[in-house]
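A short worksheet on the structure shown next.
In this view, the complex is presented without one of its protein chains, the others remaining in place.
Now for chain A:
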């Protein structure tokens, strides 16, 4: 026993480092061990103890495993910053890798793999080779993972030294833990390569199925997940696999259960016998339901997956709707998911029960949940024609409670019900009209107005009702205004007082034309996306309901087993695209590693590729491939992808606002991943804070399949200004002759507006600074920005029209004064405070226009990235 470890945190004397140094070199073992513990304690709280590197490494030569582990922990942390000193440790590593104690052998290999220093990596190869063939399974399983570590550092080395083959041999190992780790390592390597490295043959299949029964729960997940890539040859083999996997459904670990479910669902596609399929569905139901007894976090994941499963195979849980009823103490995120599944499972048989539940939820306290419950009733009405009437009567009961937000939500869904079943339920309009005065949400108002307009001829006082809304017309949001306009026209057409009948007839044909029927949206995913997501059951993809490409940036998508050569991946043309924030967060190039994402297009079948092999090889070997550009296109850094090809049915759009020679351009690039020629491109911008609009026509020549085009579209500002608080949102619509209109959002970087005339004289800067009141001053920290050199930063900012004025030193920090100006003469007086080379820049700004400050900080932060 060594006493309380926390005492190591409490050393606060002045000469801490020299003191530690002395203790590390003590002749007493215990003292050295205590000293290393203190060093680690300091390290974990973020103190820099790298200067003790040599002294700590000297403690490495010990038989005491506890001490050795501590030294290794230190090494992993600091080797990267002290690569030359790290070499000192190599000899001990190599020696340890041949130690008689298997724990020490494994520890040495494990740690070496974590030290990402090139010189060390070379020395790692020989010990790794030995350890892959070690007698002890603990060493072998550690070595297997180490191969994946090495591949991540130096893929070429792994292939040259034949480690991949050694890894494949380990699949036949007699220890299941070793098999599981070998599988995990191979799967990871496969994920970062486009060449087929890890292919499951019928031989490996049987090995894996055998190991499955014996290894740990985590190993079972690795193996099951790699099995899910295997495509069975025929129905018989599929049945055989399913039979071996089914017992996993009884496992207490939810991850094992979900991975097993994934395989069964995939193999079921091949199984032709309806009896077998029915039987499997029956077997899957209880374990899926049991997942809902787990911790709420796991319930959430399970529910997101079940949501997908019931879309594909509604029969599995058709009789289990009761288990999805919300418990009052479920966390809100679980309740929301349960509601979705209840809608999906609602049928004529159980609708009464379901409605009773929904009605109960609609009277709960949580507003968001209540709204969703009311919407759910409406969706059931649209989905189940025979139940629509019952749904409506429940909605009417809810309206009678007169809770404002319930009423408004109910009116919104009733409008949809009217759309779905025209001329069926107008009798209730009178009841709706009673609540007219209480409506204050735009969507509810718009819905009510729509109803009045649509049934104007049957509502006696429709004109009065509409008039009551018209009083506030100018203040209403666009949504309500538009609806009012349409409704008024409808009213006029339906109850014309006088006027040329011919024109009225023509207008009637347009305004009162038959509307397309709306349908139930509860199975909203299209089938190809659904299949893609089902193949990813039990992964993050199935929780986000987005294909992996949409949020994974580090890993290249592996070709599916059934893909021909590399045609699928080579044909799209690679572009560097930063990772997309899944929850709508702004795109950013967050990953430290260079990201190079082939945008996989499951929907687009392979087209003849220009140079598949070359490209394929490049993808496998090289991370720094440049985007495939049209020769004539303006070059420049790759643009952020705004419309991924998965959304654009094969068309990918990347764009960015840039400033060139004092003018603002929209630098936009189109990648045609469809099979047809796309032409007739047009672009339009929604109202925005800066009133940006296209300054000319979009010049894009017809796009051949598989090609891309990039162009600079001149932009003009202050054309269509949007009212309200300033926002960087830029909504863009693009159309062409072949596809529907695409909408996407971009961000306006404010620095595109920084004018060339933004330079201020020192004196006028000082005057301006003094003349502005103090509450016009704002400041913000950019914690991740680093000023590595003052001159470089000044030059970099000047290139974006942020002009340097003066600087001074404040203790160890530099303070820079700068100015910038945006159109209409709005100046920004800037003070940057930073210590060179240390992350964290403080930006203070004074400007007469306070509203723009948030956007300004956004722009500065991106400039200082």
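Criterion: a contact is a pair of C-beta atoms (placed from the backbone, for glycine too) under 8 Å apart; a residue touches a chain by one contact, two chains touch by 3 or more; residues count from 1.
In this text, contacts and distances are computed from a predicted model.
One chain of the complex is hidden; its UniProt record names it "MHD domain-containing protein", one of "Mitochondrial distribution and morphology protein 34", "MHD domain-containing protein", "DNA repair protein rhp7 treble clef domain-containing protein" or "ER membrane protein complex subunit 3". Touch with the chain omitted from the figure is made, among A:226, A:259, A:483 or A:689, by A:259.
For the chain left out of this panel, the touching residue among A:125, A:145 or A:677 is A:145.
Residue in contact with the omitted chain (choice from A:69, A:195 or A:796): A:69. Only one of A:155, A:235 or A:336 touches the absent chain when the whole complex is considered: A:336.
Annotation: of A:548, A:706, A:726 or A:758, A:548 touches the absent chain (contact as defined above).
Listed here are the chain A residues that touch the chain not shown: 1-6, 9, 37, 40-41, 44, 65-66, 69-70, 73, 103, 110, 113-114, 116, 138, 141-142, 145-146, 148-149, 152, 177, 181, 184, 188, 191, 216-218, 221-222, 225, 250-255, 257-259, 286-287, 289-290, 293-298, 300-302, 319-320, 322, 325, 327-329, 331-333, 336, 363-365, 368, 372, 403, 536, 538-541, 543-544, 548, 551-555, 578-583, 585-586, 588, 590-593, 783-784, 839.
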